[in-house]
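In this view, the complex is presented without one of its protein chains, the others remaining in place.
== subunit A ==
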Amino acid sequence: MSAISRDVPIMKEGSLRAPRIGLVKQIRSNLFGSKRDTLLTVVLGVVIAAAVYFAVDWLFVSAAAPWAPAESCAAVAGACWPFVVEKYRLILFGTYPYDEQWRSFLASVLLIAAVAVSMLPSFHNGRLAWLWGAVGIGFYVLMRGGYFGLDYVQPERWNGLPVLLMLAIFGLVFAFPVGVLLALARYQSQLPAIRAFAVLYIELVRGVPMIMVLFLGLFVLPLMMPEGITLSPLLTTMVALVFFHSAYFAESVRGGLQSVPRGQHEAADSQGLGYVQKTRLIILPQALQRSMPAIMNTVLGAYKDTSLVVIIGIHDIMATAKMAFSDPSWQHYGLEAYLLVGIWYLATCWCLSSYSRWLEARTS
């Protein structure tokens, strides 16, 4: 708390160099500079030491090693790593046919690779649309099968990682252009009816929880279809996600649109550019660049929130983790399964936020 009680060493007369303080002294004055600092140090020190002690004990010291036999788990108080070794395929791919799980794996790798390629700034142009079209078809063919001698796998058995990636990534890929259109519709004043619709839509969607929108997709969307058309829950969930995320994208992009200087509009108008040309060539590129931090924030939040599809019965990795420890002989090891899921999210979210920081540093 010594943001304020920083003790500034006095400069020696005649010296132009700031006096040096030793590391030990610096640490001592930081941690034990005042009574309040000392108290804080002691309290936090005890909390941190206890947390580290219990974590290390549970994770390593009193845990069953991954290579140990499964029976050894019953004897230990800590984590049971043989469980993770035994069940990792179930957690990653769920009930997808065991012998075909290489397809699930390949489909996941395809999506991750496509995301990695899309992150390269040199790809931020029209080529992305082609890339994602191809990736979508490739993913569908791999997962569903029925072509090229691949066995057909019904969508109910698509589980785990590929489902999470599919819903998160395709949901965002489709929601983004819709969000940009909504933002443009809200930002202009020439077409008040369209603008009113955009405002109503954005505010309505942002006023209700994501779960509600997912339930709308589950319960109401199928009712809107004519007789004879049945939608798979995966498809309705995807549609609901696109509806939901687009409203949030719209708000992030609107911030960027508002920050484009008036002069840019006027200059484009005086060049004789039409609305489409002006928006595509002058306004949007600047607006998108300015709203990049907000967009990446939305992406991160949306990716994490994709896990909520578990609640409406879609089996992403959180649900397959639950499957893994629903097995009666492994039922005490749920925390290990959730830890695995947590590490996945920590790693992927960290990549996303590092990318967003890098992008920001690059453009500024």
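By definition in this document, contacts are C-beta pairs under 8 Å (C-beta built on N, C-alpha and C of every residue); 3 or more make two chains touch, one makes a residue touch a chain; residues count from 1.
Please note the rule applied: contacts and distances are computed from a predicted model.
The complex includes a chain that is not drawn, and of the options "Phosphoribosylformylglycinamidine synthase subunit PurQ", "Multiple sugar transport system substrate-binding protein", "ABC transporter permease subunit" or "Alpha-D-ribose 1-methylphosphonate 5-phosphate C-P lyase" the UniProt name matching it is "ABC transporter permease subunit". In the complete complex, the hidden chain is touched by one of A:44, A:61, A:109 or A:267, namely A:44.
Among A:60, A:88, A:219 or A:358, only A:219 touches the chain that is left out of the view.
Against the chain not displayed here, subunit A makes contact via residues 1-6, 27, 30-31, 36-37, 40-41, 44-45, 47-48, 190-194, 197, 204, 207-212, 215-216, 219-220, 222-227, 300, 304-305, 307-308, 310-311, 318, 322, 332, 334-335, 338-339, 341-342, 345-346, 349-350, 353.
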